[in-house]
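For this depiction, one protein chain was excluded, whereas all remaining protein chains were kept in their positions.
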Amino acid sequence: MVVVMSESATEENIQKVISKLTEMNFDVHRSTGVNQTVLGAVGDKRGLDPRMLEVLSDVYKVIQITEPYKLASRTFHPEDTVVQVKDVRVGGDQLVMMAGPCSVEGRDEIKETARIVRQAGAKVLRGGAFKPRTSPYSFQGMGEEGLKYLNEAVAENDMVSVSEVMESSQIPLMIEYVDILQVGARNMQNFSLLRDLGKIRKPVLLKRGMSATIEELLMAAEYIMAGGNFDVILCERGIRTFENYTRNTLDISAIPVVKKLSHLPIIADPSHATGKRDKVAPMARASIAAGADGLLVEVHKNPEQALSDGAQSLYPEQFEKLMQELEIIARAVGRAW
Amino acid sequence: MVVVMSESATEENIQKVISKLTEMNFDVHRSTGVNQTVLGAVGDKRGLDPRMLEVLSDVYKVIQITEPYKLASRTFHPEDTVVQVKDVRVGGDQLVMMAGPCSVEGRDEIKETARIVRQAGAKVLRGGAFKPRTSPYSFQGMGEEGLKYLNEAVAENDMVSVSEVMESSQIPLMIEYVDILQVGARNMQNFSLLRDLGKIRKPVLLKRGMSATIEELLMAAEYIMAGGNFDVILCERGIRTFENYTRNTLDISAIPVVKKLSHLPIIADPSHATGKRDKVAPMARASIAAGADGLLVEVHKNPEQALSDGAQSLYPEQFEKLMQELEIIARAVGRAW
Amino acid sequence: MVVVMSESATEENIQKVISKLTEMNFDVHRSTGVNQTVLGAVGDKRGLDPRMLEVLSDVYKVIQITEPYKLASRTFHPEDTVVQVKDVRVGGDQLVMMAGPCSVEGRDEIKETARIVRQAGAKVLRGGAFKPRTSPYSFQGMGEEGLKYLNEAVAENDMVSVSEVMESSQIPLMIEYVDILQVGARNMQNFSLLRDLGKIRKPVLLKRGMSATIEELLMAAEYIMAGGNFDVILCERGIRTFENYTRNTLDISAIPVVKKLSHLPIIADPSHATGKRDKVAPMARASIAAGADGLLVEVHKNPEQALSDGAQSLYPEQFEKLMQELEIIARAVGRAW
Partner (left out) sequence: MVVVMSESATEENIQKVISKLTEMNFDVHRSTGVNQTVLGAVGDKRGLDPRMLEVLSDVYKVIQITEPYKLASRTFHPEDTVVQVKDVRVGGDQLVMMAGPCSVEGRDEIKETARIVRQAGAKVLRGGAFKPRTSPYSFQGMGEEGLKYLNEAVAENDMVSVSEVMESSQIPLMIEYVDILQVGARNMQNFSLLRDLGKIRKPVLLKRGMSATIEELLMAAEYIMAGGNFDVILCERGIRTFENYTRNTLDISAIPVVKKLSHLPIIADPSHATGKRDKVAPMARASIAAGADGLLVEVHKNPEQALSDGAQSLYPEQFEKLMQELEIIARAVGRAW
């Protein structure tokens, strides 16, 4: 912690800050400059609230000098984490494509979509059974029945599955049927859920909250990892900005930033980010060009009939075309396909 | 629903939209203008995704014409809702002050704080027992023990209590000890929790999410009300903006806006909004001046020793002074004290 | 400047940073902690780009320890600045009300509005002659003719005037006719204009940009003051947020924050912030309750016929009622009326 005193700080107030820091078990180094005094406070205090110092008189700024996350940080784990699920490796040399409908809508539907996306090259099948909907009057998902169909579809097509968990009480059911448990953007700071996911031994796909910073995303990952579950896949899915033409704004720069700050793999979800089918392909290409480890894309064999998010689901032939474009870009940025 | 076709729309594409709307069971009214065609679609379709129409060719804009919430709307419930808890009435003529520490930290501490804030005029005692913390390494609350102390403190001081519920599994415990269950900003769109709170018959204090719109706040209230629990108190607690000097930005204009759109009571939380003690009083005064039904204020008998949020907690004497200022402003805006 | 090295920094990289700082003429104090090294760099370097250090290897964070503004800072000028224009004192004990139409629309109109607002207690008459409009097809103001009418109106009613200057070439004309020159939100970082306003000796009312931070607002004031013009009145007029019900979100907490950081007076503009007439009065009351030195309010004798911003203009009788409410609140917060 570094405490910067204001230029007009009195010696008395500087001493009060030093006392407070000492009381908090910090070692204090004082640098007295021509204009200003700076206090370096050394000690292991992750989780301390810097505002306790900011409210003292004549304090200009308090700066935390340790990253608030540790397990998620590249500083302590320089090599990339690869999350392995059966024969799928997320974060390795090869890009991983996750595709499928927003919601599981029926046994036949999910099986057919699985075949389509598998053939085009996707190894992970997505499909929601519990749906977080803004309106209580919207379709809320098929529940356990949906999970069963999803499970059958991956079994028949040699894939692995990813599906959203909305609350802790669903975890046992999810574990039984699903390979990767997804935490949705609105639950990124549902700390109870994160803590409970730290206790399981299945990978978690953690979506960035709609107005979360990258540091907050890494802190959410830290919650899961602090429980002993290190298989966390991060997902950039668009942030809220003033631009309303797209549903959200895919923050593609988060990809290289996460790669620098953390060892965890990061994928992008261009479907939820843009909310519109014709914007999915350009943003998918851009994400791979920027270094993403894979994508999560909505594909529906008949988007016009989808029970949720049909407007942003690709037609099967659009997905196939996209996969061909991505292959070229993947090679251009040195990734295997 | 109103579908506005683009100025260059072909007749064929207009017909496709009409067919789609008819298929969705809407009655369609067509207005053909000099430059543009507008299609009015009449039918009861709360929960429909307008993007299903936006992706059709030559559609310029789709506008939902029904408010997405119904139970929370003033349109269908013109008179103000008053939430009654024992002899405390939130949303009535009289302003309601809720005060206390961020977290319950001990039996003696909470009892003493209760006496202090009760004497200054607060009828509701706040105090968290389950704390949502950004870091897994921070103090997470006293749990059930904290609830017991809170309960004793309100009993001894003829108050009612408000405390945060973080997940559905805590609801039975909360109901036993607490009068008003609070949903924190990070859980405003935890739809599982909201749905479960709709099943209980105790008031819920619902905090606005950090980057939620007012419409989203009212939709969250709708989730609770759709389950049959109509005793919802809304709380403006600051939104995330680019301004970092304050922790968040208290959106005071949300107060008159909610008053217009909804019949539910709304209070303000100047402590979490500003994050700094010296900004609490001006923002508390401003909230009352703008028409809030009450306030939620953090008070700690010794903020420098607080286990959480000490930096934004008022000293007892600051709270007393604030209460006197508020009384004058309350009368200036025609409210009882 | 404080440079925090990352926890895994090599000694070689620490030395490189020290060399760089030395080369930049800083004195360097090194604090070597258990986990991390912190370098305090002392020297007078306002205007230096901290990113030059951030890009060096193993640098975790760079923190500027001097406020980037000096003339606008309360640190070097502890007592409040009072901007005097004839017998009007902005920033003193007494609150100052500025009112009038968005645009000057004719000689009779502005004179009648002047009489109305003067009688209700406003001492400053507002009225735009050059209008920054989002659309090139909207009414752009009456120009010099409008300034003449404004001037006549203040002369007849013993008031002073405030009107917006849009570009440097208009300054000579503005100086001739207007008492306070207003810089609009969209021009807050029009540095050429700010520099030229630093050369004149008339007060400037500087509006905060729509997504500017308070620090950026103070830096804009610094531009004007660096030229020798110290008579700057700041104005909070609403920032852009995700809430669309109101035009902008009046950041009322900016008022106490500016009061702490700077000695300059600050007023609020509830009309532009909310964009809707029925929200103006609550936000005006809230601003005064939070400590504003005055208000800028749009009043029109017939808002439905206004050429611009009629929707947010108060009817004369609404303004009179508001002034009575404000008087009570002013006294509650210890201000003269």
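Going by the order they are written in, the chains are A, B and C; count residues from 1 in each one.
As a working rule, a contact is a pair of C-beta atoms (placed from the backbone, for glycine too) under 8 Å apart; a residue touches a chain by one contact, two chains touch by 3 or more.
Just so it is clear, the structure is predicted and the values come from calculations on it, not from any experiment.
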{"item": "Selected residue (touches chain absent from view) among C:R30, C:K202 or C:R240", "value": "C:R240"}
{"item": "Selected residue (touches chain absent from view) among C:G40, C:G100, C:G275 or C:G294", "value": "C:G275"}
{"item": "Residues of subunit A in contact with the chain not shown", "value": "211-215, 239, 241-246, 249-257, 260-261, 273-274, 278-279, 282-283, 285-291, 325, 328-329, 331-333"}
{"item": "In subunit C, positions touching the absent partner", "value": "46-47, 49, 51-52, 54-55, 68, 132-139, 166-169, 186-187, 189-193, 195, 210-211, 216, 219, 222-223, 226, 240, 247, 275-278, 304, 308-312"}
{"item": "Where the unshown chain meets subunit B, residue by residue", "value": "2, 4, 6-8, 27, 29, 31, 33-36, 38, 40, 42-44, 60-61, 63, 65-67, 75-76, 78, 240, 242"}
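Going forward, only the chains that are shown with their structure count from here on.
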{"item": "Chain whose average C-alpha position is farthest from subunit B's own", "value": "C"}
{"item": "Euclidean distance of C-alpha centroids - subunit A vs subunit B, Å", "value": "26"}
{"item": "Interchain centroid distance [CA atoms averaged], subunit B/subunit C, Å", "value": "30"}
{"item": "Geometric centre distance via CA averages, subunit C-subunit A, whole Å", "value": "38"}
{"item": "Overlap residues in subunit B, where contacts from two or more other chains coincide", "value": "211, 278"}
